[in-house]
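Every protein chain except one is present and positioned as in the full complex.
Naming follows writing order (A, B, C and D), and every chain is counted from residue 1.
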Amino acid sequence: MKDVRPVIYAVFCGALLLAPFFLNAYWVDVLNNVGLYAILGLSLNIILGHAGLFHMGHAAFYAMGAYTTAIINTSYQIPVLWLMPLSGLVAGVAALVIARPIIHLRGDYLLIVTIGLVEIVRIALINNVFGITGGSNGIFGISRPELFGFRIRRPEHFFFLIWGFAAITVFLFHRLENSRFGRALNYLREDDVAAEGSGINTAHYKLIAFVVGAVWAGMAGNIFAAKMTIIAPESFNFWESVIMFMIVLLGGRGSIPGVILGAFLIVGLPELFRQFATARMLVFGAIMVAMMIFRTEGILPPRPRRYPAAVADGGGDGP
Amino acid sequence: MDLFLQQLTNGLAVGSIYALIALGYTMVYGVLKLINFAHGDLFAIGAYLGLTLLTTFGLSQYLGPMGVVIVLAVMVMGLVAVVGAVLERVAYRPLRQAHRLSAVVSAMGASIFFQNALMLVYGARYKVYPHDILPKNAVSIMGFEIPLVRLLVLLTSVLMMVALYLFIQKTRIGTAIRAAAIDQRAAKLMGINVDRVIMIVFLIGPALGGVAGLMVGLYYGQINFTMGWMYGLKAFTAAILGGIGNIPGAMVGGLLLGVIEAMGAAYISIAWKDAITFMVLIAILIVRPTGLLGERVADKV
Amino acid sequence: MKKMSVFMLVLMIGLLGAGSALADDPVRIGLMAPLTGAWASEGQDMKQIVELLAESLNAAGGINGRKVQVITADDGGDPRTAALAAQRLSTQKIVAVIGTYGSAVTEASQGIYDEMDIIQVANGSTAIRLSEKGLKHFLRTCPRDDEQGLVAYQTLKDGGYKSIGILHDNSSYAKGLADEAKTLLDKDGANIVFFEALTPKQNDYTAILTRMRASNPDVVFFTGYYGEAGLLLRQKMEMNWPVPFIGGDATNNPDLVKIAGNAAAKGFRFLSPPVPQDLDTPEAKAFMESYRGKYNGEPGSVWAVLAGDGFRVVAKAIEATGSEDPGKIVAYLKNELKDFPGLTGPISFDAKGDRVGDLYRLYEVDAGGKFVLLP
Amino acid sequence: MSLLQLQNLTKRFGGLVAVDNVSFDVPEGAIVGLIGPNGAGKTTVFNLITGNYRPDRGDILFDGRSIRKLPTHRIVHLGIARTFQTIRLFPKLSVVENVLAGRHCRMKAGVIAAMLRLPAQKREETAALAEARAEMAFVGIERDADQVAENLSYGNQRLLEIARALATGPRFIILDEPAGGMNDFETAKLIRVIRQIRDRGITVLLIEHDMSLVMEACEQLVVLENGAKIAEGTPGEIQENERVIEAYLGVEEE
Partner (left out) sequence: MGCDGVMLQVENIHVRYGRVEALHGVTLEVREGEIVTLLGANGAGKSTTLNAICGIFKTTEGAIRFRGDNIHTLPAHEIVTRGVAQVPEGRRVFGTLSVRENLNLGAYTCNDNARNQSNLQRVYALFPRLAERAGQLAGTLSGGEQQMLAIGRALMANPKILLLDEPSLGLAPLLVKAIFDTIREINRSGLTVVLVEQNARAALKLAHRGYVMEVGRIVLEDTADQLLANPDVQKAYLGGVR
């Protein structure tokens, strides 16, 4: 059987690129949401898919990024997109501090602690912690982003911003996966005793996985804040974390195409089911169960990395 | 001191309900290593079914308050147990050989399904239990008053837990459940039908969750279709706190969680109550990574 | 692969469905409401009421002979979904949109409608700032938090309470109201012994009540929603704590009494715009009659009724201006519409699009569990 | 000169003394066998050396330096590699990736270098891959490079574990029952591999039940029973040792 995947990916990318010229603002915005969650899913995939850490609190880092952007933009009028690195940094540093004491927890214990984390963050935001989060009102009046003097306001504009960032994410994360770092995460996921015994500092890599995932979630938070212009604690509740978790697992742990497909399914399907009105989430729930039963390892599980056949020069591998 | 004792009873009442639900999580986890995310929704189903049975059969016309409660409890337990067993058969059994996380997604899907099914069947508004089922008076114990109903809730849950504990510890099937939780293959070699054991676990856990739902309905009066998430999350927290897979742990974890919540609200901050609870949980897990009564499993190399 | 193609097929059908059905005959009015999620009960009420009104309007010949079509979108009660719903509605050639419930949710959609020149009439979004942004096409049929805060302050002051406890639920709305009232009371030097937030949707509030009781207030002002209020009243009675409770307008829902029980609810007072049940205007009576006829019950909340009022003023403005031009309609609503007979009393709007007039009444629950309008 | 020195090592698990005051030296460049009945504490000694367990008493010197308190990955970095008694590969990953795991600790590229695929990172990857392939060829499994590890035969899985350990660039390698599950042919090959490892200048310490392998490959033996050392010497000496025969080799009853 010939490998048809590259063809499918190319067709998909082409269709996606053309989509905003054919779809109305609503469907473009649906795609924007899909893109945003694809970025979030990819960032969680590093932690959950590659390192195998049961992390169900990713919305906490997403929130930190969004709030960093919102607070600084509204208080100092610094252009939104300039704040993207800072948002990532804040979330990353927070991850570093928070994850260190809990990283040794196993499986479900880590799961509940990360759920706790996202609840603590949300409650702190609601209670207007340090007097800067605006409490349950959230923060409003975040300015629209500008890129090279162009003001991004319409869904079609955001489409290119979000999917552009998603493309960069895919590009970088694909390289990351196929590197020493990506392999190290897989080793510790498969067997952390053996990984440690092979000379891999497992605690360090778990932590770094958390940090990389958090940095990206923070940057996604920046885009979210820019897109919504208002953010409120309820946008970062436990359910958001669950959505990201499901995206990774449904699509396929550790698989970039899988995660993107997962984002399409988890975020996109409920929109398709709008004709079911109030029953749409019911249908969605049932479909999730069915999909898991038919594809137990996720819909597009990762494929093994390939390495150049013989001892040849020119390392790495093509995408 | 008075305030402290008062808050202690407040906490124990809430905690006993968490504990009942937590038992379902922990039993399923014990045997299948699966977090049944739909368990909270089974609890909500119990609450709704209780209301339906109560209003359609007009039980209170024929029976005294205790009679109503008992008949209702038996019926709700039976029905929710069936729902639980069907859930296992449809959503979990096909995934038994798969990675644990795959079953988690299935569980989340089931949870979404149940929650929205409740909304579609019963509507999105709060549903309210009739007020005249249980006596409203309070009893005075050691100088302060405790509503009778709360005592009843506490008592019933403790009774259920003791019954479950005895069932698990003393009966043949209970021992089989424990055996299957420790080592399924060895259990099979003992002639235990592990599929049947799992089915039983999926009958008992949801039955207890269902009866907890009924109790919430009877005690607090108000139920809504999203209640499963909140209670489910709390009960799961309780199960982890006690050490997941461990039945006494779930009971201790549930009661303790209730007390922590009440004390957090009483002495620190009401608004931060849930955050405080989670902070305490994290602190406990940092010190005892497998929960209060969980076994410390040394890594065999 | 097979599953993929099924998926693609579903996607196609969805896209086609979204693109088609654009026949341009009826007047199209949007409704954005939380049909799922935590506030689904409000949203479903809103949908019922607006659809009922549209039906009777169409039965009576529509607007200037044209039928009205209501296009509903679910905002799920959360800002992100709301932004999507707004995008979706803005592609449906609607003149105006009614909704929604929740200030943060409304806010997430405001900019989108404004950019698309679609009139938005919010029904349950009371945050002050929503109408302070200078948006041209934004109006609301509900009063603002500051107005209610003022009424609450008056009521508490008139009651002559020496020590006051304030409890909210940390929702944007309840916190806003609690803050408004507290600011005014503080200015007056009132003794606020308790100002805290509970966590909504948790059935047991005994810990909070126990703690409040220890601070010994003469009255408790609860700004949260009826579900929690009912439980608080019920559990307060179980504790034998006789302190009077006063609620904000979010407690105006008959389910409150159902939850608390008549005995516990008796004597509870709350502030609210009047619901049609309590008005003897012909509009209110007619509405109640048709509502009971169709849904066999009473509307749950005043917010849903306010959505109905939103629909009615928009229909009125389209009829009066004979145009679908948003500028003309908004101008009519803000300048010419005076004391329009709404289901919740007379309706007029100020230049910001806020509803004017002192709308708030004080209600008390009687022994039979009925809401009685106090003079 | 002794590369590894165990000094009065003691390890308890609850009430059980798993390793009881054990001392012995491993000279650089030797092949040393650690034998004894099941449950004698051999694997525990290995786990103490590699930092999987912490000794209750005693010290471990590697190249004169105490490694008692170091975490496992640091010990690997210093040059001690190991295999496991119950094979612990990364079963779902390919053979070459398994070997690359060993190479990991000799590489430097971080997250950013990997994302940007800097020239230094590329060179490093290429070199690591070459090293990995060399180690696979060394143990003779290069043809299975792209197989998933769990699909290898039992014997080849053992060899793969050895290749992974060698890829860490060790000075000292610990093999825990390397011949377990191997047939004669494979065992013979293994003996050759072990000798070649030594010929590369790597010191070998191994646990093995297959006496033919032990007697053939090892230059020195240490015998444990019930956690304590009962004998030490050349294979010839051990075979004559009454105590060892009684405790471990078994008395023929014919």
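Simple rule for what comes next: a contact is a pair of C-beta atoms (placed from the backbone, for glycine too) under 8 Å apart; a residue touches a chain by one contact, two chains touch by 3 or more.
This is a predicted model, so every value here is computed, not measured.
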(Q) Tell me which of D:Asn8, D:Ser66, D:Ser212 or D:Thr234 is the one touching the absent chain. (A) D:Ser212
Q. Touching the left-out chain: which of D:Leu6, D:Ala128, D:Ala149 or D:Met182?
A. D:Met182
Q.
Which candidate, B:Ile70, B:Ile182, B:Ile268 or B:Ile286, sits in contact with the chain we can't see?
A. B:Ile182
Q.
Just to verify: which one of B:Val86, B:Val139, B:Met190 or B:Ile286 makes contact with the chain not shown?
A. B:Met190
**Q.** Those residues of chain B which, in the complete complex, touch the missing chain
**A.** 172, 175-176, 178-179, 182-183, 185-195, 295
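The criterion applied here is as follows: only the chains that are shown with their structure count from here on.
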Q. Whole-Å distance, chain A centre to chain D centre, using C-alpha means?
A. 41
Q) Can you give the whole-Å distance between the Cα centres of chain A and chain C? A) 35
Q) What residues in chain C touch two or more of the other chains? A) 36, 40, 44, 170, 197
Q: Check each residue of chain A and list the ones that touch at least two other chains.
A: 126-127, 193, 278, 281
Q: Spell out the part of chain A that touches chain D in their complex, as residue ranges.
A: 172-173, 175-176, 179-184, 186-187, 190-191, 193-202, 208, 212, 304-308, 310-311, 313-316
**Q.** chain C residues within the chain A interface of the complex
**A.** 3, 7, 10-11, 14-15, 17-19, 35-36, 40, 44, 72-74, 78-80, 83-84, 87-91, 103-104, 107-108, 111, 115, 127, 129, 170-172, 175-176, 197
Q.
Per the contact definition, I'd like the list of chain B residues that touch chain C in the complex.
A. 3, 6-7, 10-11, 13-14, 116, 119, 123-126, 128, 131, 136, 138, 145, 147, 149-150, 216, 219-222, 224-227, 230, 261-262, 265-266, 269-271, 273-274
